[in-house]
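A single protein chain has been removed from this complex, and every other one stays in its place.
The block that comes next holds subunit A.
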Amino acid sequence: MDKTVNQKAWFLVAPVFLVVAFSAVLPLMTVVNYSMQDTFGNNQFFWNGVGWFKELLDPSTDLGGRFLASLGRNLFFSLVILAIEVPLGIVVALSMPRQGWTVAACLVILALPLLIPWNVVGTIWQIFGRPDIGLLGYVLNAIGIDYNYVSNDIDAWVTVIVMDVWHWTSLVALLCYAGLKSIPEAYYQAAQIDGASRWAVFKAIQLPKMNRVLLIAVLLRFMDSFMIYTEPFVVTGGGPGNSTTFVSIELVKIALGQFDLGKAAALSLVYNLIILIVCWIFYTVMTNAGVERKVQAESEPALDFKASAGLKPVPALKPKEGVA
């Protein structure tokens, strides 16, 4: 049968095309355009080709040095908070109650930090940590610990990390809790019968059953922390010096502080690309983890038995009516 050729159908796609063009393609292409040019204001542009990109990836230049340093700081930050939040989230999820009113109470308490806007979180910790009026800063100094996030690099880092852990561990914990709740009771009973210790139960049942939600948690937390801006900016403003200047803070400094649109555009594109690549890697890992298992299950006609011997409910013996 011949298909009817009717190009009018393209008109149906037009609205979506327009929306996407104005919301994504045009802004992105503007950035691409900037990244190839230099400007000194007055809407005057000079062609620069891939010059900014070359500079960006060359640590000996000012731009490259700043970008790579902030990238390094950012990666280190992400790794540290993942290393703290993931195990901590698991521990919190494991120690949460399974039933009763305490469940609801725990969920609300855990959800609270997640509901606070980023800049409010930043402000809370900015004040909390101040040595003169902040509860934390004042108490620490009072008991003899010299703590000042404004002047000391390490103090600033500790503050930013603790703040992120405080803000986002709940997310990991809630995800893990959902994963834990989905494990049927029979698994725990079987493990009891098999004489498994608490640790063995965790290793053999809970961790494997949680691995999907954990992947999601790691992805979300990595992306979020890699793109972090507001909280450290409010608390430390990227300082002392440049010690807590992450990529997005550096980007804003270049774009709005120095008004170097070309450099900022090139940095944005590379930043964006890194995030896309990491996302893609995670996505591939996640989907493959599922697909691989399925393919293997199908390719083996499982143990000489009929492959259809899946989870088919067997009709129960019909209860007889009118039993005395």
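Keep this in mind: a contact is a pair of C-beta atoms (placed from the backbone, for glycine too) under 8 Å apart; a residue touches a chain by one contact, two chains touch by 3 or more; residues count from 1.
Just so it is clear, contacts and distances are computed from a predicted model.
Visitor: If you had to name the missing chain as UniProt does, which of "Glycine cleavage system H protein", "Carbon monoxide dehydrogenase subunit G", "ABC transporter ATP-binding protein" or "Cytochrome C oxidase subunit" would it be?
Guide: Missing chain, UniProt protein name: "ABC transporter ATP-binding protein".
Visitor: Looking beyond the chains shown, say which of A:V86, A:A196 or A:L219 touches the absent one.
Guide: The one listed residue touching the chain not shown is A:A196.
Visitor: Which listed residue (A:Y187, A:Y229 or A:F282) would be found touching the missing chain in the intact complex?
Guide: Of the listed residues, the one touching the omitted chain is A:Y187.
Visitor: At which residues does subunit A meet the chain that is not included here?
Guide: Against the missing chain, subunit A presents residues 184, 186-187, 189-190, 192-197, 200, 204-205, 208-209, 293, 296-297, 300, 302-303, 305-314, 316-317, 319-320, 323-324.
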